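The following block contains the structure, expressed as C-alpha cells.
For this view, one protein chain was removed and the others were kept in their places.
Here is chain A:
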Amino acid sequence: MTLDWQHFSPFTALAGGVLIGIASGALFLLTGRIAGISGIVGGLLQGPVRNTGWRWAFVAGLLIAPWLWRGWSVLPEIQISASSAWLIVAGLLVGFGTRLGSGCTSGHGVCGLARLSPRSLIATLSFMATGFATVWLLQHGLR
C-alpha cells in the first residue's frame, strides 16, 4: 500500500467530518430523527401518509449546500469517471441495497457507529467490503 500524499487532505477531511457529525447529532437532539439519507429519501417515496415535511426540508438543505458554497467560494474539484451506463447501474444498486439494508454511509456509518450499534457496525463493514472489492476489480482485477 502506498499513501496518496497528493490527494490526502487530513484537515479538510476532519473539519468536514465534524460538520457532518454536528448536523447528524443536532438533527437527533433537536428533532428526534436519524440523519440517514437513504432512509430520509426512501420515506419520501412511500407517499404522503408518512410525516414528510422534515424529510423535504433536510433534502432541500443538502441540495442548496453547493449553491451556498458557490456564493462565497469555488466548489472543490468534482471528478466522476463512471460512464452513464455505470452510473445507472450504480444508482440502482445503491437505491435497492440501502433500502434492503436499512441504511447507508450516513445512517449506519455515522449515526449507527456513533450510537455504538453492533447492527450498524456489521452493515458498515459489509458495504466497505464490497466497496473495496468493486474498486479493486475495476482498477486492478479486470485490467
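Rule of thumb we're sticking to: contacts are C-beta pairs under 8 Å (C-beta built on N, C-alpha and C of every residue); 3 or more make two chains touch, one makes a residue touch a chain; residues count from 1.
The criterion applied here is as follows: contacts and distances are computed from a predicted model.
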item: Among "Cytochrome C oxidase subunit IV", "Transcriptional regulator", "YeeE/YedE family protein" or "D-Ala-teichoic acid biosynthesis protein", the UniProt name of the subunit that does not appear here; value: "YeeE/YedE family protein"
item: Where the missing chain touches chain A, by residue; value: 1-4, 7-10, 12-35, 37-38, 41-42, 45-46, 53-55, 57-69, 75-82, 84, 86-106, 108-119, 122-124, 126-136, 138-140
